[in-house]
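With one protein chain removed, the remaining protein chains of the complex are shown where they sit.
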Amino acid sequence: MLRFVAKRLALAIPTLWAVLTLVFVLVRIVPGDPTIVILGDQATPAAREALRQRLGLDQPLWSQYWDFMVQILHGDLGRSLVTNRPIVDDVWAVLPFTIELTVAALIIGVAMGVPLGVLAARKRDGFADWFARLFSLAGLSFPAFVSGILLLIAFAVQLRWFPVISTANATDPVERLRALVLPAFNLGLIMVAYVTRVTRSGMLKALGEDYIRTARAKGLPQRLIVWRHALRNVLIPIVTVIGLYLGVLIGNAVVTEIVFNRPGLGKLIVTALNQRDYALLQGLMVVSAFAIVVANILTDLTYGLVDPRVKTQ
Amino acid sequence: MSAAPITAASEALQVEGLTTSIRIAGHWFDAVRDVSFTVRQRETLALVGESGCGKSLTALSIMGLLPGAVGRVSKGRIVVDGVDMTAATEAKREAMRGDRIGMIFQEPMTSLNPVLPIGFQIAEGLMQHRGMSKDAARKRAVQLMELVRIPSAADRLDAYPHQFSGGMRQRVMIAMALACSPRVLIADEPTTALDVTIQAQVLALLADLQKQEGLAVLLITHNLGVVASVADRVMVMYGGDVVESAPMRAFFQAPTHPYSEALLAAMPRVDRASKLAPIPGQVPTLPDMPAGCRYQSRCPLRIAKCAERPPLTPLGGDPEHGVRCWVRAGA
Amino acid sequence: MSENKTLLQVRDLSKTFLSRKGWPVPKTVAVRAVDGVSFEVGQGEALGVVGESGCGKSTVARLALRLIEADGGSVRFGDTEVLGASKADLRRLRRRMQIVFQDPASALDPRQRVGEALGEALRVHGLANRRDVRTVVERLLDEVGLPKVAADRFPHEFSGGQRQRIGIARALALGPDLVFADEPVSALDVSVQAQILVLLERLKAERNLAFVFISHDLGVVRHFCRKVVVLYLGRVVEQGPVPDIFDTPLHPYTQLLKVSSPNPDPDTAVHMAFQEGEPPSPVNPPKGCHFHPRCPHAMDVCRSVYPSLRKAGDGRVVACHLYPE
Partner (left out) sequence: MSDAAAPAPAPAKVSLAAPSAWRRATRSGGLVVGLLLVIGMILVAAFAPQVAPYDPDAQDVLLNLVGPTADHWFGTDAFGRDVLSRVIWGARISLFVGFVATMAGVVFGTVVGVISGYYGGKVDKAITAATDVLLSFPQLIMGLMLVAVLGPNLQNLILAIAITAVPAFVRVARGSTLAMKERDFVDACRALGYGDLRIMFLHVLPNIMDEVVVMASLWLATAIRTEATLSFIGLGVPPPTATWGGIVREGFDNLLDGWWLSVFPSLAILLVMIALNLIGDGLRDATDPRAPQ
C-alpha cells in the first residue's frame, strides 16, 4: 500500500511542479510596480527599494524562480510580508480547523446523501424521491455564504442554539463541537446534494443493468439486490463525485470560515487580501493546490478499494 | 447426480395459454399471444424467432422478471415443478427463482456483477435458498465451477468477472443457474455473444450438464443452426404467435409454416453454396400488427381467410407437429 | 467482368496498439493486432476475411483505408501506394475505396438528415452541383431500395436494415471500385440479413464492385465471396478460393471453425466433441504457432517456430507445419 502511495506521488510530481510554476507566474503578473501595490503610492523610494530587496525582486526572474522552488522543496513557504513570521507556521496553526470542518462536512455528505439517494431511487417519484430532489436542488443552489448567513441568523442570532462568534478555539471539546455544528452542516449541504444526486441516478442506472436481472433470476430478495448488488456498483461514481467536488468543498470551506468567523485557511486568506500580503497569498495557493493533489491521490486509491477492475487488469 | 426416475412429474415446465402484454406509448399490446407448451425432464425445447417475436418475453414471463411498468402477464398459467407461478405470491416466486428454475442470459459481459467475486456470486444462491454457511457455499461453488469445466477453479473463486473471457463468464453464469440443482433451465440466447468455437464448447457443456442433471431446458435462440445441434423439439415464433411446433428432425425435414420455410431459405449455409431467398418486408411493429395471421403481410401464400387468426393445427401424419396456417393446415 | 486485374494489393501489413493500463501506476501494454498480413483483391472480386473477435480483421480494413496509421507493410490501390499517399492523393483515393460498418446506428450522424448525409459526400468531392444533388441522392436511395422521401428523414426514423441501406448508399455516393464491408450483416436478423446480402450481390454485379468482406460468419462468407483469408491472432493462417477452403480446410484452426459453425441441418450440426481451450490473449500470444495450445496435431516444432505460409494446391496457402514448405 505504502509503495503504491509512493509511486502515485511520484506520478504527481510533474503536476505539482506545473502547479507551483503557475503560482509563481500568477503572483508575478501583478500589474504595475508590486511595491506600490503593497505599500501604496505614498511610500518613499527608500522603503520601496528595501521591500524590493526583501522580496528578491532585484534578482533576475530565473533566480527568483529557482529560490522559490528550492524553498518549497525544503517545506518552506517563505515569510509573511506583514508579520515576517514563517508562513508555514501560520498555516500549521489553522490547518487543523479547516481539516476538521472539511472532514465533518464530508461525513455529513456521505451519511445523509447515500441513504437519501438510495431511498429516492427505490421509490421513484415517491415521497423520498421528491424530498431528495428538492433537498439536492436547494443544496446546489445555496452559495455557501448565503446559506451560512441564513443559518447564522436563524440558529445563532434568533434561536441562540449555537454561538454567533465561533468558539472553535475553545479547549472544552463540547464547546468546540457546538461551534462545529453549523459550519459543518453549511459546508456539508452541498456535499449532501452532490452525493444524493449521484447515488440516485447511479442506483436508477444500476437497477436497470443486466446483473441486477441476474440477481433477481437467482431469487435474491429486493433488499440484497439494492444494498448489495446495486449500491456496491454505485460506490464507484460516488467516489468520483466526491473527488471531483473536493475542490468546491475547499473553496466553500474558506467562505464558511469567513461567515462563521472560524479560524482556518479562509480567515488567513482574507487577512492576506486585506493586507496585500502576496507572500502569504502565494503560500496559501500552494497549500490549497497541494491539498487537491493529495485528494486526487486519495481518490485514486479509493477506486482501488471500490472497483476491483482498477486493481487487477 | 443420479438420474431421477421419470414419473408423472416429468413435466418440469408447463405453460398454458400465456399472453404477455407490453406497454408502448401508454397502450398495452399483446407481444406474446396464447402460447402453450410443456418441457419435460431431460428435454430441450428450442424457441426460435427473430428479434421482437416474443421469445425472450416468454422467458421473462416464466421467470416473473418482466419489468413491471411496461410488461405484464395478462393471461395464462405457468407451472414450474408443480408450482403455479402465476398464482404464487412474489415471495414464493422469489423462492422458486434460482432454486427450482434457473436462467442464463445472452450477455455474459454484463450479466455478472462486476464488483463481486465470482465465487461469491455462485455461492449466493446457495446461501439464500439452502441456508448454507459461507464456507459450505464456497466449497460447493468450487465444485460447481469444476462442473462447468473452469480450469483451476479453486484459485479463481475470488477472481472478478473482468478477469474472465466471455466463454468463461458464460460458464460462470451456468454454474450460478445450476447451483441449487433446479429442474428447469431457461437459456436466453446463451451463445449468441460468443465466438463460434466458444459457442460450440458452451453448447456441448450445456448438453452434457442436461444429461447429468436431468434438466428440462428451454433454449431461446434466433439461430437455426444451434437448434439443429441441441434441440429435441422446436417452436417457431413470429409476432408473438407460435407458428410452428415440431420435433426437431421433423421440423428440418419438413418445415411447414411459410415463415419457417422462408427463415431456412434466408440462412446462408457453411456446408454448401446456397441461393438466398430473403423474406420481403419487415416485421410490423406491435401497433401495426395485422389482425388474423400476423405473417400475412409478408406471406406469398396469403388468402382471404388469413384475416382470421388460424389455430395451431396438428398435421395429418404427426400429432406432435403443429402449424398455425390456414393454407398449410388445410393441405 | 474482368477479375484478372489486381485492384488492391496488401503486403505485410502490421499494426501494434499500445495502451496504458494499471493501478495505481499505469503500464504500457502492446497488442499486435495485425501482424504481416498480405492479400490481393481483383476488380469486381469479393474477398472474405474471417476470424474470431480480436483476430484483427476489422483493423485490417481501417489500416488499408488509413483510418488508422499502419506500422509497416504496404497497401497498393491501382498504381498508388496508399500508406504513403499525400493528402491530395488520399482524397482522390477516398472516392475509389469506401467502407460499410457493422452497426448502422453508430455509422450515421444522428443530427444529419439522410439526404444531407449523402449530399455532403457529393458536394465535398464536387461530384454534383447544388441543383443536381437532390437528383443524385434520390437515385442512390433508389439503388439501395429506399424511397425518395427517405432523404428528408433522420437516421433514427429507420429500422436496422434500412439504416444499413443508407450506409451502403453513402459508400456508393462517390462511385467507388472497392468497398470494405466490416461485418455488414452481423447486427441484423436473418431475414433482413438476406435482404442486405442480396442487395450487395446486385450492386457487386451492376457496378463491378470489389469487396473486402469481413465477417465472423462462415456461412455468409461462403455465400458472398470467391476467395477467403482466415486470420488468427493477427496473422493469416490460411488463404485460398472459397469452395476449396470450406470443403477441405487444411489448417487445424480453419477445420475447427468449420465444424463449430452452426448449420441448420441435424445431420451436419455443430460438432461438439473436441477439447476445451480458448483463444489466448493477443497481448501475450503463445510462442511458435499461435494456435498450438488448442491444436490437436501440435508438434514440438509448433511450440517454437511460427510456421511460414506455404503453397498448398491451386491458389491456396496455409501456415502450418503439417504441410511441407
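A, B and C are the chain letters, set down in written order, and residue numbers restart from 1 in every chain.
Quick note on the criterion: a contact is a pair of C-beta atoms (placed from the backbone, for glycine too) under 8 Å apart; a residue touches a chain by one contact, two chains touch by 3 or more.
Here the structure is a predicted model, which means the values were calculated and not measured.
J.: Which listed residue, C:D12, C:D132 or C:E157, touches the chain dropped from view?
T.: Answer from the full complex: C:E157 touches the omitted chain.
J.: Touching the absent chain in the whole complex: find that residue among C:V34, C:V75 or C:A121.
T.: Touching the chain that is not displayed is residue C:A121.
J.: In the complete assembly, which of B:D135, B:D155 or B:D288 touches the absent chain?
T.: Considering the complete complex, B:D288 is the one touching the chain left out.
J.: If the missing chain were put back, which residues of chain A would it touch?
T.: Given the touch definition above, chain A has residues 14-15, 18-19, 22, 26-27, 29-31, 124, 137-138, 140-146, 149-150, 152-153, 157, 201, 204-205, 208, 247-252, 254-255, 258-259, 269-270, 273-274, 278, 281, 284-285, 288-289, 292-293, 296 touching the missing chain.
J.: Determine and list the chain C residues touching the chain excluded from the picture.
T.: 62, 65, 67, 90-91, 94-95, 97-99, 101-103, 106-112, 120-121, 124-125, 145-147, 149-150, 153-154, 156-159, 161-162, 167, 170, 173-174, 192, 195, 198-199
We adopt the following convention: only the chains that are shown with their structure count from here on.
J.: If I count C-beta pairs in contact for every pair of chains, which pair wins?
T.: More C-beta pairs are in contact between B-C than between any other chains.
J.: Note the residues in chain B that touch 2 or more other chains, in rising order.
T.: Counting only residues that touch two or more other chains, chain B contributes none.
J.: Quick one: which bits of chain B touch chain C in the complex? Just the residue numbers, please.
T.: Checking each residue of chain B against chain C gives 50-51, 149, 151, 165, 167-168, 195-201, 203-204, 207, 222-230, 248-249, 252, 262-264, 266-271, 273-274, 276-280, 282.
J.: State the interface residues of chain C toward chain B in the complex, per the touch definition above.
T.: Spelled out, the residues of chain C in touch with chain B are 52-53, 159, 161, 189-195, 197-198, 216-220, 222-224, 243, 246, 256-266, 268-274, 276, 278-279.
J.: Note which residues of chain A are touching chain B in the complex, please.
T.: Of all residues in chain A, those touching chain B are 209-211, 213-221, 224, 228-229, 232-233, 235-236, 306-309, 312.
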